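Removed from the display is one protein chain of the complex; every other protein chain stays in position.
Chain naming follows the written order as A and B, and within any one chain the residues start at number 1.
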Amino acid sequence: MMSSLQRLGRMTLRFFARLGRGNLFMLRVLAGMPSVLPRFRLLVAQVYHVGFLSLPIIVVASLNVGMVLGLQMYNTLVDFDAESALGPVVALSLVRELGPVVAALLFAGRAGSALTAEIGLMKATEQLSGMEMMAVDPVRRIVAPRLLAGIFALPLLAILFSAVGIGGGYFVGVGLLGVDEGAFWSQMQDKVDWREDVLNGIIKSAVFGVVVTWIAVFEGYEAEPTAEGVSQATTRSVVFSSLAVLGLDFVLTAFMFGEP
Amino acid sequence: MRDRGSTWLAELQDVSFRYGTRQILDGVTLRFQRGRVTAIMGPSGTGKTTLLRLIGGQIHADRGRVQVAGRDVARLSRAQLFELRKRMGMLFQSGALFTGLSVYDNVAFPLREHTALPEAMIRDLVLMKLQAVGLRGARHLMPNQLSGGMARRVALARAIALDPMMIMYDEPFTGLDPITLGVIMKLIRKLNDTLGLTSIVVSHDVQEVTAIADYVYLLSGGRVVGEGRPAELLGSSSGWVRQFMHGLPDGPVPFHYPAPDYGADLLDGARESA
Partner (left out) sequence: MNKTAVIEVLVGLFVAVGVAALFILAFKVSNLRSVGDGEGYVLYARFDNVGGLKVMSPVRAGGVLVGRVVSIDYDQETYEAQVTMRIDAHYDRFPVDTTASIFTAGLLGEQYVSLEPGAEEDYLADGDEIQLTQSALILEQVVGKFFYGQMTQ
């Protein structure tokens, strides 16, 4: 029988060991990055997989989020006769928070899980081992382009999420509920700052891109090379990266938008 | 890095390897002669695949020395090891084809990674290798459209793409129908003789190995328990070698997993339930 104290200690050790391995792995991938750049084709193929294929879910989700936001905010604002503030409220919510965060969560579910499963399966079917025996480093050939593609794709998806979401808010607010179009846009431009709001949102999504893709490729690479192991790794990848996004979002928000 | 003209292309001297608390290899010495097909046989779980990974430098021995082409594999830098691996082919049991690439691209993979040849020349080489395994017509198929035997043949074409000096086969005969089995056996022998390769075959299929191997090592419990030409081993007087080579159910390797006395065990059960 193991006491719960021992178990806690063991879990803590395992956590730190994993964290350490993750960081060492990241170093190896970063060292492999320069060898990816000249092979642009590899990168393009991965951007297709993680970026382009995530477009449908991002567009559909952002349109819905924008429309719901428009509707809910309108109902609150109209009580204060402030429905002309609908534009800035929708835009700020999306650009600062919902764009980067929801896009990152969807990305973790759509692209991150696919990356983990793909790399895990390659490991389980000895493809990574075979590649090593062919004198090709799988970290450079397989992992590095995927990480780079994820870091590149997520900010673009988040920007798109915000823009389409604002479009959805515009459709509901101006199109259906009759908010003045001029007020919607001009108030938005007045309140939304390029650097403070938009650029910070993009920086957030870039950080999320690094973290989500990193967790995805690491979990895949570390997966137990069995069918069960790969499925567990995929679950872990989505859960961990979602939690990491939410946790980091709080830290980044406090850092960026907190009182100076 | 041309190797010295020794008779032995690869040598393992007194090699031990443990995985966790399990002693997988315990003082194994093996030598692989140039231009020959050498087989390593033994029951499942005796560290045969581990041997191949040691030779390929994917893992390192706890004790002893692994030499390939006159070089100590454990002492090579990463770059030197990769240089050496370009001259080794390995055929995995599953084939380990890249599922995202077509048959053609799979065979072209090592060429594209390691040479700067123009695409036209790569095409010629790929078709040559595919022709050698009889699958030139299947070059547009994806790996999931191949049968197990075809996948292994494509993997073989890929393994010889860079014209290696040696090739390692991990359980090449497992799970094949009789016709494909014959094809693979013929290919191993033919490639070995026509390309001047050195072949290492890891297997537990006695019939197939005795048909194609020049020399056989028998492994059990992490040790070499017998070696010689197939005919010598078949006629061996050692009890263990006889049992394995002829597939006898009982002998030095007992039929029963170690257990307490049968009668006492039954009585125990009766006592417990009482």
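One rule holds in what follows: a residue touches a chain if its C-beta (ideal position, glycine included) is under 8 Å from a C-beta of that chain, and two chains touch if they have at least 3 such contacts.
Here the structure is a predicted model, which is why all the values come from computation and not from measurement.
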Visible contact partners (per top-of-document touch definition) of the missing chain: A
Option from A:M26, A:A183 or A:V198 whose C-beta touches the chain left out: A:V198
Residue among A:V65, A:V102, A:I142 or A:L156 touching the omitted chain: A:L156
Option from A:Q6, A:N23, A:N75 or A:Q189 whose C-beta touches the chain left out: A:Q189
Hidden-chain contact residue, picked from the options A:L27, A:A45 or A:V78: A:A45
Residues belonging to subunit A that touch the chain removed from view: 41, 44-45, 47-48, 51-52, 55, 80, 82, 91, 95, 153, 155-157, 159-160, 162-164, 166, 185, 188-190, 192-198, 202, 260
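In this section, only the chains that are shown with their structure count from here on.
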Parts of subunit B lying in touch with subunit A, wherever the complex brings them together: 56, 58, 81-83, 85-86, 88, 90, 92-94, 96-99, 109-110, 113-114, 155, 158
Subunit B partner contacts - residues on subunit A that touch it in the complex: 121-122, 125-127, 129-137, 141
